[in-house]
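Apart from one protein chain that is not included, each protein chain of the complex appears where it belongs.
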Amino acid sequence: MSKLAYLGPEGTFCEAALRILAPDAERLPCANVGAALDAVRRGEADGAVVPLENSLEGAITQTLDEFAWGEPLLIVAELLLPVEFSLLVRPDTEMRQIKRLITHPAAHTQCRNFIERELPGAVVIHASSTAAAAQEVSNPESPYDAAISPAIAGELYGLTEVASGIGDRTDTVTRFVQVSAHGPLPEPTGADRTSMVAFLKDDHAGALLEMLSEFSVRGINLSRIESRPTGDGIGRYFFHFDCEGHVADARVGEALSGLHRICGDLRFLGSYPRADQVPTQIRTGTSDAEFAEAADWLTRMRAGQI
Amino acid sequence: MSKLAYLGPEGTFCEAALRILAPDAERLPCANVGAALDAVRRGEADGAVVPLENSLEGAITQTLDEFAWGEPLLIVAELLLPVEFSLLVRPDTEMRQIKRLITHPAAHTQCRNFIERELPGAVVIHASSTAAAAQEVSNPESPYDAAISPAIAGELYGLTEVASGIGDRTDTVTRFVQVSAHGPLPEPTGADRTSMVAFLKDDHAGALLEMLSEFSVRGINLSRIESRPTGDGIGRYFFHFDCEGHVADARVGEALSGLHRICGDLRFLGSYPRADQVPTQIRTGTSDAEFAEAADWLTRMRAGQI
Amino acid sequence: MSKLAYLGPEGTFCEAALRILAPDAERLPCANVGAALDAVRRGEADGAVVPLENSLEGAITQTLDEFAWGEPLLIVAELLLPVEFSLLVRPDTEMRQIKRLITHPAAHTQCRNFIERELPGAVVIHASSTAAAAQEVSNPESPYDAAISPAIAGELYGLTEVASGIGDRTDTVTRFVQVSAHGPLPEPTGADRTSMVAFLKDDHAGALLEMLSEFSVRGINLSRIESRPTGDGIGRYFFHFDCEGHVADARVGEALSGLHRICGDLRFLGSYPRADQVPTQIRTGTSDAEFAEAADWLTRMRAGQI
Partner (left out) sequence: MSKLAYLGPEGTFCEAALRILAPDAERLPCANVGAALDAVRRGEADGAVVPLENSLEGAITQTLDEFAWGEPLLIVAELLLPVEFSLLVRPDTEMRQIKRLITHPAAHTQCRNFIERELPGAVVIHASSTAAAAQEVSNPESPYDAAISPAIAGELYGLTEVASGIGDRTDTVTRFVQVSAHGPLPEPTGADRTSMVAFLKDDHAGALLEMLSEFSVRGINLSRIESRPTGDGIGRYFFHFDCEGHVADARVGEALSGLHRICGDLRFLGSYPRADQVPTQIRTGTSDAEFAEAADWLTRMRAGQI
């Protein structure tokens, strides 16, 4: 049985994601994304599940930066998990008594309308996770009256749910990824995604356009692009890309090789089945069979067998 | 004398930025970026100063999303402010007594090495700003022993600086922008920047490449690109762009018109002098004079005066 | 009544084209394309009809070079004329007597199979036009026994048609254009074509890609591209382009202005109705209405009316 680290404490959405991705795995809660990934790097866990982006809040930048700068890890699976928030209090607290509220900044944003409407005078303090907020409130000495958290955290910490489904939208999802320390890669399924981090060789005008051309010329769709600062001053960025397809696909392999050649550094993060299982659209001329046929043709041409 | 809102409380880097951008302005501290911008929207302030990005932490996503979704405002100036952090305590606290530390997540990241080396066992809690962290610690009843903040906040809240310059890097800067409610735009200086938000008409493959082509075909360099989720599910993004030049420049105006035509929505955020005063490189064939000459030529051609 | 010059002598396909394009015009046969165009330039004719390209033989390079280097003229109409060839002899000649054959090189190529099959031993000499060949054969002293020409030339010069429809293909067409000395341009019809000649500013790598981008970024399809030598040595070319649409269309006007800015010289040759009357496909975001709306939007943005 494998052991997987995750962004804890118990009761987070991340734990829920892990339970779906690996129902039988032993679970190791960690204080933050970096700690969960370090557990894998040190061999204390066989893998980890961490959040990558949220459809409302965007990228989890700590995860992006860990993937870019930390010792390399391999993404082997992804999961899209709907996000639902509840308002949780200690059993003796009533709604009208809530003056100080604690939650994660993303949850704060996603429940802004509810808070303005139902708790207009409340002060909102930010915790490092929604589960940490619930844990805090469960302490009878806590200066906070309520937490916004997933319901699961309320059960875990003995809190009472005074309101549920309080997010402004009902279709918010968080994308989690499961990582391991090294290969083999998941087999191609025909509905795969490939993630990478690209550092520019030099930050010239048009460098981003050049990188995108490596994908487009081979008929590969990008599904995500995130810029992140390199730390070397305003205006210096590196990029996270997700593209459709698997690095084992000829077109994806050639595109990544092309990026590898033109980038200062290209870090391959993994190829894995898409959570939505949408098959990759393959543009005419870019299938593996067409690549193989072209390679044979080239061999004949180079030998003068025209 | 004008009144400018900013991300308070007093003692934040944002206040320092405001003092440089508008030394004579009356200052209105606000609890968060949204509140500062709303003060402008409601006419309670003549403008606002808010952080946009940090060279280490990246975009301030709350600012990006406020600019994209809130009632439109106009960026009229930018400032790059070096970031220096101090470790601040109540006068009676000693270094070895620090067990619980509070700061903003970005400051936490930027001082990670210092914390690991000097305060290895300390628990770090996140506050909504570094100044809020200092304010919290100044309360004798606070459960926190120390704050990481700019030194100015320590003076303001009566704290003692036990360590200074504790960031991992010494070249970190934050980029602040000053906004106002409406025009006129700052005059072009030859060293300008233009900011905008682009929403795709439909999220087809190649849409980003098309948008970048509107800039590149007119010789305009992009200095920043940020993707943000639209909220309509994973994989749906909109984009913040900063480009070189002023919307009054012919090439920039034509590029923005082109984006306006192909985008579902293009929100113009402003044209303003670059903080670094680096003059825009103008590619041959894209100067205002060349655009004017080409317009005259076209008029003659359309009249058959070949 | 207008007078139109054409590539004579009487009996050429070009005369047939002129009769269709301008049935009532007085016709002025000229010895070659340059002479026909010079007649317009000198005011001796109100216009001219000349061949531009053939679906089998390609461009009529003399016409391309006249349009590029001669005093500018304006294309005002085009016509596609099917090409059919006959074998023409003096009344007393029999098929088996044909030893020496004269025709235009293009006709030679197009009737190659017939000649090899029916006249295997014949020597083929090239004349400057098929009608000139017929005229030559009509001379009883001519060393040539037969001409390959359109049937109309046979009637004109008193020759006998011993074989008809002798071209290898039956779908060959020649594209003719009618030119005049100056404007006004033909009105846009929604099914128009625009022709131009582009000289590079400097012959750098990627210059052609840049020119094509001026069209593609504005959603304009190219229907023809021809490279021609500048005369300044092997490897130095200029380009003839035909694109869909009319220079009065906003997108076409902007593209031509863009080319004018980046090219050493852009010569506008005219906008005129397409012979095939296929309406221009207008990509979303590139209609005149969308350009006008974008121009209004830009004016507001520049005034700070966000």
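Labels for the chains are A, B and C, by order of writing; each one numbers its residues from 1.
One rule holds for everything that comes next: a residue touches a chain if its C-beta (ideal position, glycine included) is under 8 Å from a C-beta of that chain, and two chains touch if they have at least 3 such contacts.
The structure displayed is predicted, hence computed values, not measured ones.
Colleague: Would you mind listing the shown chains in contact with the chain that isn't displayed?
Modeller: Among the chains that are shown, those touched by the missing chain are A, C.
Colleague: Sort through C:A122, C:L212, C:A248 or C:I306 and give me the one touching the missing partner chain.
Modeller: Spelled out, the listed residue whose C-beta touches the missing chain is C:L212.
Colleague: Decide which residue listed in C:E15, C:D38 or C:E57 touches the omitted chain of the complex.
Modeller: Per the contact definition at the top, the residue touching the missing chain is C:E57.
Colleague: Thinking of the whole complex, not just what is shown, which of A:I20, A:V278 or A:M301 touches the missing chain?
Modeller: Checking each option in A:I20, A:V278 or A:M301, the one touching the absent chain turns out to be A:M301.
Colleague: Among C:A122, C:V173, C:A191 or C:A295, which residue is in contact with the omitted chain in the full complex?
Modeller: Considering the complete complex, C:V173 is the one touching the chain left out.
Colleague: For chain C, which positions touch the chain that isn't shown here?
Modeller: The missing chain touches chain C at positions 53-58, 61-62, 80, 105, 109, 125-128, 169, 171-173, 175, 205-206, 208-209, 212-213, 216, 221-229, 231-237.
Colleague: Which parts of chain A face the unshown chain closely enough to count as touching?
Modeller: Missing-chain contacts on chain A: residues 72-74, 182-185, 201, 210, 213-214, 216-218, 247-248, 253-254, 256-258, 260-262, 267-268, 284-286, 290-291, 293-295, 297-298, 301-306.
In the analysis below, only the chains that are shown with their structure count from here on.
Colleague: Please categorise the chain-chain contact pattern as a line, ring, star, complete graph or other.
Modeller: Shape of the chain contacts: a line, open at both ends.
Colleague: Fit chain B to chain C on CA atoms, both being copies of the same sequence, and give the resulting rotation angle in degrees, nearest 5.
Modeller: Nearest-5 rotation angle for the superposition: 180 degrees.
Colleague: When the centre of a chain is set as the mean of its C-alpha atoms, what distance in Å lies between chain A and chain C?
Modeller: Inter-chain centre distance comes to 59 Å.
Colleague: Using CA atom averages as chain centres, what separation in Å is found between chain B and chain C?
Modeller: 57
Colleague: Between chain A and chain B, what is the gap in Å from one C-alpha centre to the other?
Modeller: Roughly 24 Å, centre to centre.
Colleague: Could you say which residues in chain B touch two or more other chains, in rising order?
Modeller: Residue numbers touching two or more other chains: 213, 216.
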